[in-house]
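Here it is, the structure in full.
Of the protein chains in this complex, one is absent; all others appear in place.
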Amino acid sequence: MAHAAEAVHHAEATTTGLNHRKLLMWVFLGSDCLFFGALIATYMVYRGQSVNGPYPTDILNIPVTTISTFVLLCSSFAMVQALAATNRNDQKGIKIWLLATALLGTTFLLFQAYEFYTFSIGEGLYIYTNLFGSTFFTLTGFHGAHVTLGVVWLMSLFIIAFKGRLGPSTALDVEIAGLYWHFVDIVWIVIFTLVYLIGGYDAGPAATGVFIGPLSSVLPV
Amino acid sequence: MATITGVLARPTAYSGVWSWLTTVDHKRIGVLYGSTALLFLLVAGLEAGVLRAQLARPDNTMVDGKTFNAMFTMHATTMIFMAIMPMSVAFFNFVVPLAIGARDVAFPRLNAFSYWVFLFGALLMHASFVVGQVPDAGWFSYANLTSRAFSPNSGLDFWSVGLLVMGSSSVAGALNFVVTIVNMRAPGMSLWRMPVFVWMTLLTSILLVLAFPVITVGLIELTMDRNFGTNFFNTTAGGDPVLWQHLFWVFGHPEVYILILPAMGIVSEVLPTFSKKPLFGYPVVIFSGIVIAIMGWAVWSHHMFTVGLGPVANSVFTITTMLIAVPTGVKIFNWIGTMWGGSLEFKTPMLFAVGFIALFIIGGLSGVSHAVSPSDFQQQDTYYIVAHIHYVLFGGSIFGVFAGIYYWFPKLTNRLLGEGLGKLHFWLMFIGMNITFFPMHFAGLDGMPRRIYTYPAGYGWEIYNMISSFGYLLLFIGFLVFAHNIFRSLKKGQEAGHDPWDAPTLEWSIASPPPAYNFAEIPHVRGRDHYWIVKREAQAAGQPAPGPEPLAAPGSVHMPSPSYWPLVTAVGVAWIGGGLMIHFDLPYIKFPISFLGGLIAFIGVVGWSNEPTSAPDAHHGGHGAAQGAQH
Partner (left out) sequence: MGFLPFRSRSVKGGAAGIPPQGFRPRLRRRPSLALLAAMAVLALLVACSPQSHMSTWEVFGPVARDQLQLFNVLLWVMVVVFVLVEGILLYAIIRFRRRPGQALPHQTHGNTPLEITWTIIPTILILGVGGWSVATLFRLDKPPASAGTPLEVTVTGHQWWWEFEYPNADGAGKVITTANELRVPVARPINITLHSDDVIHSFWVPKLAGKMDVIPTRTNHMWFQADATGTYYGQCAELCGVIHALMKFRVQALSQADYDAWVAGYGQPPQLSAQANQGRAVFQGAGTCTVCHTATGPDNPAVVAGRVAGFNSGGAIAPGPNLTDLATRSSFAAGTVDPLNRDNLAKWLHNPNDLKPGNHMAARAKALYQDRGSVKLSDAQVSDLIEYLLSLK
């Protein structure tokens, strides 16, 4: 049967043997790496450059964010389980693990909402307050948007699973969502390390402890 | 699922306006890209006319500084993002699936989506003319001139949001071509058998996929600075305007190769065909393309030699930039090597290809002279740079594009473009281009800064500017001749046949214009220059040259069906951008409008993902021998 393009997902013969959509997702994730790379670079370049507070050391709550990071890591575990369940056609398992992944992701988002709320209403750090506010909310906000999209995607899969239409023959649908989900998870590990663990005690430009300083010290001077 | 897809009945028209709006056929999308790009080429050319008219005489008061700044900003932005890039994408679309023996791209609907998003992004940016607030900070819009304090009107919002929208189109398109080229080659077409144009498409697409996210971040920061009061480039809050320059040029230099690699690919197809000789040193040409694509990431600061990065950084970027001239030079030698000992036939595509080489040598050489940073301290931001960029992008990219148009037009339409008119077009362009841009070298070395809307008499710049402005007229007439040639040939052009140039690649083995499914049977590729191998074997065996592949029985090839959803989704995406354009003073309008756009896009995506690629009632003929897919 002659089929063009993406017509047949499961029995598609491609030059490399790799499915089109899976390859697409990998290349897209490469692209997204550069997106987050540029956002993270902006954050790092502007570390310690805010001319007024609040500074990270004043407001970042590392214990709380550690918990939310743990939650997000757990969601990756649940994602792996969901794919495994799909591959062995464990209909109950698919639903449970997909739902678990989505719920853990949602929990992470709730933590982030709580964080944004306390920082802004509580501590007076808005996106326009200083450089820290601008870079912090933009970086974590775009990550949060990625997580939100992932949750929507997982919920759509959950609905499909509920109709009993996920199984070994459609495992690729779950796998691709998983690729995305793990990527978003890994990006958060980088953000958490750089912004919270390493940069969490940053203060204003005069304060010490800035290991990546102004633009002129990262980029060749 | 059925309920949502059921709202809109699947489009079935295969002709008329609706068929164009809903098409997912790569060839038709290529035509859409190409015609849109030519239209914007004309627009940007007219904007250049305003610049040349203003500068023709010293102390001219035809336009004021604001208008002039708007004109050169839109001229460059339009040429780069709305003329040359989509023109290259038009060739990707039309040529690549044919040249790799595929029936379409990997994601036909994503392809349609890319086009519509591009179109709406371009229209969004040009809406700035309607409201009279045109971007005017140059095509690289250096912060902090772009902040609200120094550019209070909405021009730069149109610029940044327009580019964001078009950027998402470019990335979507490029993703599609990476997958298509990696995954959809006909059996036998190993990477080392791929036509050079396909290779350059692959490299360009990878560059697009990796470079655009960087400028996207820059544009997001700019948009947020201007609309949400963030401080990324706010100097009073500690923001550093040089960060923008780094973000822009980390994207911007790969972008230069995004603009030139496709043209190099086209030239690498045209030269062997009209020399009757395979490309000289194919592996070296490919490899130097790869080296250029990699090294293109390590040279961005040569745009910033005068920023004050210091001698260490300037040295590093001087050396890397000079080194990138080597693979570029190697390509030129290989092209000449291709012509050497060949049997050269100077049809119009060949003229443009050879013109490309001749002019690109000049652009490459002047490029080396400002790769050397001490020498660049004098040349940076002068007309010398303007001359260089036009030798590379006009003499290079645009000549490559014209070579491609004359070369593949017969495949697209089964009509040859007029040779006489084509040659007239070439000579007007070639001579006009040199008259317009060569004197700019002298103006620049005599100290004329770029982007000045007026200059006094007595600086010695008058004569060069007068000559340049005269050259513009030749270029403009050349473009009119080209347009006339296109329309004339569409109506009564000479019939081309399936293989008018005795070309080596797969696309010439099928009928002109190609049927919707391209190949009735997916060919087995027997080597580089597959179709030459086939034809010469036939010739050696004393058989007549093979005709076009016979058409498949109607309905026997199952193709993706047209779809509304790419268009709907694209409308949603552009709508989000348009909503953001509404000035910050009206947040209660801005956000609901953008939200509505998001809703439209969401509905589009849901409809799209619930719609099978091919309508279920489409024919399932019994034609075999496809890509081995089984049901």
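Couple of notes before you dig in:
Just so it is clear, A and B label the chains in written order, and each chain counts residues from 1 on its own.
Everything below uses one rule, namely that a contact is a pair of C-beta atoms (placed from the backbone, for glycine too) under 8 Å apart; a residue touches a chain by one contact, two chains touch by 3 or more.
None of the values given here were measured: they were computed from a predicted structure.
By the touch rule given at the top, the unshown chain touches B in the complete complex. Taking the complete complex into account, B:548 is the one of B:513, B:548, B:598 or B:612 that touches the chain left out.
In the complete complex, the residue from B:463, B:551 or B:589 that touches the missing chain is B:463.
When you scan B:22, B:36 or B:69 for touch with the missing chain, the hit is B:69.
Within the entire complex, the positions of subunit B that touch the omitted partner chain are 64-66, 69, 136-138, 142, 144-145, 149-150, 235-236, 238-242, 275-278, 280-284, 306-308, 310-311, 314-315, 318-319, 322-323, 325-326, 329-330, 332-334, 336-337, 339-347, 351, 354, 357-358, 361-362, 365-366, 368-369, 372-382, 419-420, 423-424, 426-427, 431, 434-435, 438-439, 442, 445-449, 451-456, 458-461, 463-464, 467, 494-502, 512, 536, 544-545, 547-548.
Assume only the chains that are shown with their structure count from here on.
Chain geometry summary: the mean Cα position of subunit A and that of subunit B are 32 Å apart. Put simply, subunit B touches subunit A in their complex at residues 102-108, 171, 175-176, 178-179, 182-185, 189, 209-214, 216-218, 220-221, 224, 228-232, 236-240, 242-243, 246-247, 250, 301, 309-310, 312-313, 316, 517, 556-560, 612-614, 620-621, 623-631. Interface of subunit A with subunit B (complex): residues 1-8, 11-16, 18, 20, 23-24, 27-28, 30-32, 34-35, 37-39, 42, 45-46, 49-52, 127-128, 130-131, 133-135, 138, 142, 205, 214-215, 219-221.
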